[in-house]
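The complex is shown incomplete by one protein chain, all other protein chains being positioned as in the whole.
After this line comes subunit A, so read on.
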Amino acid sequence: MESCNCIEPQLPPDELLSKYQYISDFFIALAYFSIPLELIYFVKKSAVFPYRWVLVQFGAFIVLCGATHLINLWTFTIHSRTVAIVMTTAKILTAVVSCATALMLVHIIPDLLSVKTRELFLKNKAAELDREMGLIRTQEETGRHVRMLTHEIRSTLDRHTILKTTLVELGRTLSLEECALWMPTRTGLELQLAYTLRQQNPVGYTVPIHLPVINQVFSSNRAVKISPNSPVARLRPLAGKYPGEVVAVRVPLLHLSNFQINDWPELSTKRYALMVLMLPSDSARQWHTYELELVEVVADQVAVALSHAAILEESMRARDLLMEQNVALDLARREAETAIRARNDFLAVMNHEMRTPMHAIIALSSLLQETELTPEQRLMVETILKSSNLLATLINDVLDLSRLEDGSLQLDLGSFNLHSAFREVINLIRPIASVKKLVVTLHLAPDLPEYASGDEKRLMQTLLNVVGNAVKFSKEGSISITAFVAKAESLRDPRAPDFFPVPSDNHFFLRVQVKDTGSGINPQDYPKLFTKFAQSQSLPTKNSGGSGLGLAICKRFVNLMDGHIWLESEGLGKGCTAIFMVKLGVTECCTESKLPAATNASMNHAQTAFPGLKVMVMDDNGVSRMVTKGLLVHLGCNVTTVSSGDECLRLISQDHHVVFIDVCMYDGYEVALRVHEKLTKRHERPLTVALTANSDKATKDHCRRVGVNGVVLKPVSVDKMRSVLSDLLEHRNLV
């Protein structure tokens, strides 16, 4: 203890310092030991901390530092060498570890810092995504609202429902205070309040259409914020102090005509309605963008829905109209059918009723002819007969109106004496004319052929009609009739531009002019002259009886003869000229007139006109059979009678010239057909004639179908039977 020049430590002042150092070292060591423990504890808890090795190192460093300070505690007092070595070892270790840690930290701290940066970055991103999510959610909600609204609007095709639903749904979705729709008036100059949400019955508020605020809204297809004080928005008394924001949007009203097939609707011709939406007052709510978008979309949808509704209305109206028209047409058709049926019934009845007296007249007059008469009497009877024949023809023609109508009437062509035809007509009309003190003159051109071929009866009928009219409508004066052959230049008539007569070698055109000094024709009546049943109302004559058919029938006949008929008059009271031209054939021969009067005269005394003619009569009615047989026997025929079809077919042969078959019998037609097939088709005989009481078209058609050579109406007169037989034998057919 040499060096024990130790100074006696000044214990009392150094002792305090040492004591404090001692305590501090203790606490440092404590801290140094507890920090790693804490670290380990929390790292263990965390599980994501990536730098374990660093922690271990750090821990070691801290532990060693702690150890150092701990060991330091022993060095305050005299300590042994072991403690010194331990202390040194600890210090060395600590130095190593701490240097290593320091070096390590150089690498690690930037990493740690970048982690932090990334963390910040991610946080920012998350916040952004959150924001976007919020946006998308709002958009989706908007879309849902729109779809729902659209669905509501489009689920109806009624205009009013559409508009009302729109307002209701919008009001609900956007929690509006008021929602209104202004429609343009018909004049297009004003907007009228059509629908509102809250008010029940909008009174007829109107607002002129050309206000600046309205123009502003109409000129853009977006929803536009407008002032709550504008006329379109001032709909209700202010509920609160601060009116809510108001937005207006245009609703295009599309018309049917806007939709062309290949075009899109033109923007220039659009009409708009105005939809005004008000937020609740005092709510401090503002119009969000998505709400405005919703409003715009809805407005467009409403436009489409309205146009659909309009189209539907249109088509329903058209359909209703068509149905009405259908009903009316059906009624008209049924009425027409009834009328036709009534007419046919009438014709059928009158047919028979008119023929009966005519037959009586004709039959008895012809009977009369065969008796002893004085020449005057004979003349009178002949006139009666001629007139009644003409009348019978007229009746046949009138009652066969249907045949005239459908053009199945055919002319009876034959040769006849043209001059005498004219003279006869004059003779017929002269008595009546002389009663009225009218002078009738006839002038036939010298180059008019004496004979012509055509339908004599109908020509005479036409002439008689025309001359008769002249006489009828003239109270005084004269009637002059001229007939001549029409030359080429005079063939065309300015009044008949579609009449192109073409003369040829065997034909000539007869032109007849009948001039009278009577009451003339009112130019207004001219178109109706040739119309059936149409008579002029201005006729002064009272007894202008007649059915009004005359000129119509004449026109038909003249047309059938390839001709033309017209009337000329200078006016009422100035007389009238009737002119007609018909085509007639040139003929050399001069066969006798076909009029029954002449033929009867020659056949007058021939009682047995058909000697030895073998005839068979088939009729199941005994009386009829006997009468027909009597008739034929009277005419000299050799008659066999049968009463059934079988008997007839059994006995019929080629020897028979004619067989009369009553087709009203049960198998009448069949027998006729069989006879025709068996015999008449291949040989000349026998000729078949159908006897029937019906003169209607159906019977005639049926007879034609089975192939009979002629049809005769029962009951038959002697003359009729005579003419039937002579026609048959001459022509093999009844005309």
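Couple of notes before you dig in:
Here, a residue touches a chain if its C-beta (ideal position, glycine included) is under 8 Å from a C-beta of that chain, and two chains touch if they have at least 3 such contacts; residues count from 1.
Everything below uses one rule, namely that contacts and distances are computed from a predicted model.
Among the names given as "Nuclear transcription factor Y subunit C-2-like", "Histidine-containing phosphotransfer protein", "Macrophage immunometabolism regulator" or "Golgin subfamily A member 7", UniProt records the absent chain under the name "Histidine-containing phosphotransfer protein". Shown as candidates are A:Val106, A:Val435, A:Val623 or A:Ala698; the residue that touches the absent chain is A:Val623. Within the complete assembly, A:Ala693 is the residue of A:Leu16, A:Leu189 or A:Ala693 that touches the hidden chain. Touch with the hidden chain on the side of subunit A covers residues 356, 359-361, 363-364, 367-368, 371-372, 619-624, 626-628, 630-631, 633-634, 662, 664, 693, 714-718.
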